[in-house]
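Heads up, one of the protein chains got dropped from this complex, but the rest are sitting where they should.
Take a look at subunit A:
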Amino acid sequence: MPLGWHGRVKIKSTAQQEEEKRKEKEKKLKAFVSARDAVLKKRSAGEHDEEALQLTRQLLSSNPDFATLWNYRREVLLHLETLREKDEVQKLYESELHFIEACLKVNPKSYGCWHHRTWVNTRLPQPDWTRELGLCDRCLSLDERNFHCWDYRRVVVKASGVSVEQELQFTDRLIGSNFSNYSSWHYRSTLLPQLHPQPAPDSFHSHRVCEEQLLKEYELSHNAFFTDPNDQSAWFYYRWLLGREEMISCVYVSREGERVSVAFSKPVHSEGLMLVLDGQPQQVEWRSTHPRLRHSPVWLCDLPPGSISDMSNEHNLTIHWTEKHTHRDCALYTGCAESWCRDSATNLELFRSELSVEKSSVLQAELQSCNQLLELEPQNKWCLLTIILLMRALDPLGHEKETLAHFQTLKEVDPMRSTYYSDLCSKFLIENTILKMEYAEVRVFSLSNKNLTTLCHLDQLLFVTHINLSSNQLLRLPPHFAMLQCLEVLEADDNAIENLEGLYHLPKLEEVSLRNNRILFSKKSKCFIRNCFSGVKSQCLVWPCFKDSVFFIN
């Protein structure tokens, strides 16, 4: 879009002023059209001379987005190159750089200008990268958020071999001196993995940056938002520091059907999935749980008949996920019809970063500091959200009550984002329930009456047989619900569910209760429901419009 179409204030003026403006514009227009026509005529005639440079110079100074003129200029320059000696070519392009800089002064955000400068440096016999870096420094000192300039700087740094350390120091200076420094924090996030990489690809680590450096980054960003608690850039960066990586969530094996199910924390492709049974790689065909999911968080396969059907045999399964160099083992013991692998350590890795003692104490100190800041700024939403994230990193179950209270405050101080906070809170409640389940070794997932607005981490519920989601604010059972391969009973009364797509083909489902929802009844939906439950042995469906009566299919 034309840059000139932003920030033009509409000013009321008198009839006389309007007439003057109109005359002025008419004059300008005439001049522009005349120059434009002259240039395009010359180009059509194939003229690549000094006059062409003059005419395009005149027009481009005030119309740097007129891209075709830059193209013509490049054609002229390339032609002149063939006619001149090397030192003259150097002068020609240096003069071009002066011209571009003059254009940039008028318009520092023109894609055309910056690209042309990049191009000129590919033609210069001897580019002067120091000068180019100086230009970037000056430009960024005027506008630290000019992304054109940052991108150009990256080109200069790459071409001239400026060190990553030097650039990191540059970001230190900018972050220290400026208010609006998101671009610097961003640049930092790209430099760190180059300078302080994670030693080996490891499923336990959440970052491509080594822990020692990460801990330093906490301090850096902490200082920034303590200096100015409304400096949102530092809070965004901090959240990144607390992040985590994806991995295999769960493996479930059943002798009945000789089926293996593998769940991931995010949708993946089945390429790169390898199954090893008792030391022998298996040739299996993986399928996802819902035909619409080409990339699925859960993949299923059937072992060759007789592989694990005999209850008197013990088996060891390993799933390898070659893409992330990670794997999960699952042991199927004698006398056991099924098995799954998830342990508390795994869970904690999933829901927060793996914590070394050092990192744990750093985060504890961070939490204390943020709590102090909150006393000074009780309405600061960045602080509230960060405290929640820190608590989750340290002890999600221990801090559950406080977390819920903080979410309540967040929705009050930042009401525009209350649906975001409701969804995030739902996610954390689901995570906590999953954590509690593991300690109790049960297969029942119960989260009724918790203001749940969304469902997630269904990949963690692969082996669950009973789910109770009653009295929440769910709008649907999403397609990923089809992951719940062991589900026998679903209670979801008193929600706002409109869409039942997730009930597709749950092989073990026997009982469903959906009173008080918003399911729309049509022939189509009844057919859909019938198809959902086809293939299931016996079903008992409690259907809202029939009140307390029971509705059988088949």
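Details
Basically, a contact is a pair of C-beta atoms (placed from the backbone, for glycine too) under 8 Å apart; a residue touches a chain by one contact, two chains touch by 3 or more; residues count from 1.
Here is the rule we use: contacts and distances are computed from a predicted model.
Note on the omitted subunit: UniProt lists it as "Geranylgeranyl transferase type-2 subunit beta", one of the names in "Geranylgeranyl transferase type-2 subunit beta", "Histidine-containing phosphotransfer protein", "Chloride channel protein" or "Protein ANTI-SILENCING 1 isoform X1".
The residue from A:Glu258, A:Asp423, A:Glu488 or A:Glu510 that touches the chain not shown here is A:Asp423. When the whole complex is considered, the residue among A:Glu101, A:Asp151 or A:Asp302 that touches the unshown chain is A:Asp151.
Checked against the full complex, the candidates A:Ser61, A:Asn107 or A:Ser189 give a single residue touching the omitted chain, namely A:Ser189. Subunit A residues in contact with the hidden partner, per the touch definition given at the top, are 1-2, 4-10, 25-26, 28-29, 32-33, 40, 44, 63, 65-68, 70-71, 74, 111, 115, 119, 145, 147, 150-151, 154, 179-180, 182-183, 186-187, 189-190, 232-233, 236-237, 240, 243, 266-267, 294-295, 415-417, 419-420, 423-424, 427, 478-479.
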